[in-house]
Each structure stands twice: as structure tokens, then as C-alpha cells.
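The complex appears here without one of its protein chains, the remainder shown in place.
Showing chain A:
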């Protein structure tokens, strides 16, 4: 190679040695497959498995055709719902817990922190099954509980009904992941200098005013970061629905989200055959959705918030 002819400096082999293993694996197993998936979305397959270019056909099918568009829009709508429920519950509850945890001279705060974060550690699959058992009318744990607090008549097989399955699954997911916003916001709260609080107290502000006028503005960058993390995780979710409701995301696809749609499209189910190229098209749309979310976060939210902070 050219290293021998290079007189001034020898080729910096050490840089290559340090960089190559990680970069090589990352490029082959992550970057290349992502780009290749974007490419595959423009192709279709015949029965022999040979692929040929079809342009925007797959996307046209997904968005407008009779067979594909209904499941696609249904999954997208459900996924939005899944995300909205997380935003409305998971992050506010996380914020509340973080505020309580950070109250000054709170005893046992370490223990609370450790215990509250526990569900987040478990596999989504396990959590799904645990709640399936708890909500099962057969076992009656939730039913008895509802009776004990006088709401027994409202108990229902929530996971089994079209109208409630998705909301119930979202709540299960909120239960599990509330630890993440809690921890990140808690960390941000610890970084707020005591002086600011003290200044507020001296000026006669009550806890609510201190929260609203001092803490919340300073927490905004963290809250927006938590939101984008929630967004990416929600639009990439799969395990919980698959574990509880299977690949068909029942009843009658009422709990179908982008992840389960992607899985079914790619691998097929029951009577329908899987298609890698259609699967790639679904993945590409998921990619675009996530990219748009991340772009909005990076270019609008994060920038504006940092300026505000100054």
C-alpha cells in the first residue's frame, strides 16, 4: 500500500485498529441493513423469490389499496393512541414521583427509587403475561379488588374487548415504564441549585409556585427528551402486544400497532404469506415516522428550549 511511500508520517495504523472492529460490525449489521431495507421497499417479489423494481407501488398499496390501507391506517391510528396515552399518563406520573422523591430530607428515598424502578427492568413479555393473569376474570384478582372498593359492576374482561384492549395494554406499558421519566426527571431535579428554591421561598412563593415558575421551566429540556424517547419507543413497540394478543393483535386487530403490522407483513400469518419487500415498505414508513419525530425534536424543540434557558 501507500504507507511506504509516505515520507512525512507513517500511516496511522493504530487509528484503524481502534476504530475498525466496532465500525465494521455497526456498518454491516446496522447501517447497511437499514439502508438496504429502504431500498427493498421499492421492490417486489415474484413466486420464485426474484425481486424486481416497482417504484412507489408498495407504498401506494399500503396507503391507498383496499387490502392494505385499512390495516395500515388502523395500526397507525392505534399507535398514535398508544403514544398519546403514554404522554398523558406516563410522563406526568413520572414527573410527580420525581418531585416527591426529590423532596428535601426525605427518608427512604433511595429505597423508593429502587423499588419504583423495578418493573422497568422486567422483560415486556413477562410484564404482559403478569397483567394478563391479574386481569383474567378466571383468577378474579382484579375483579375482587374492584368489588372491594365498590366498583365491582364495572369490572370487565378489558383485554378481550375491542373497545378496551388497546387502552388496557397502553396502561400496562405505562405501569412498566413510568420509572424512566421518573429517573431522568429526578436526575434533572437534583441538578437544580438549592439557591433557586431558597430564593423562591424567601420571596414567599408556595410549593406550587416554586414548581410552576422555577422547576418546570428548568425541567423542560428533560421533559422534551423524555417525550422523544417515549415517541421512538412507542412507534417501535411490539413485544407487549405480541405476548398478550399474539401476532394478530386481536380482538379484530383493535390492538394492532406498527410493530405488529410490520411483523405480520414480513412473516405472514395464518392464510396470508409474508413478504420481505412489503415488510421493508412498512419498516420504511416506521423509519420515516420516527425520523420526523426526531427531526422535530432536534430542530424545533431542543433548539428553542436551549435558547429559552439562556
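The working rule: contacts are C-beta pairs under 8 Å (C-beta built on N, C-alpha and C of every residue); 3 or more make two chains touch, one makes a residue touch a chain; residues count from 1.
Everything that follows uses one rule, which is that contacts and distances are computed from a predicted model.
Q: Missing chain's UniProt protein name, "ABC-type sugar transport system, permease component", "Homoserine O-acetyltransferase", "NADH-ubiquinone oxidoreductase subunit 4L" or "Class II poly(R)-hydroxyalkanoic acid synthase"?
A: "ABC-type sugar transport system, permease component"
Q: Just one of A:84, A:100 or A:296 touches the chain that is missing; which is it?
A: Within the whole complex, the residue contacting the unshown chain is A:100.
Q: For a quick check of understanding: of A:67, A:88 or A:118, which residue touches the chain that isn't displayed?
A: A:118
Q: Residue by residue, what part of chain A touches the chain that was omitted?
A: Missing-chain contacts on chain A: residues 12, 14-15, 17-19, 21-23, 25-26, 28-34, 36-37, 40, 96-97, 100-101, 103, 106-108, 112-119, 121-126, 129-131, 133-134, 139-141, 144, 175, 178-179, 183-184, 186-188, 190-191, 196, 199-201, 203-206, 209, 213-214, 217-218, 225, 228, 232, 236, 238-239, 242-243, 259, 262, 266-267, 276, 279-280, 283-284, 286-287, 290-291, 294.
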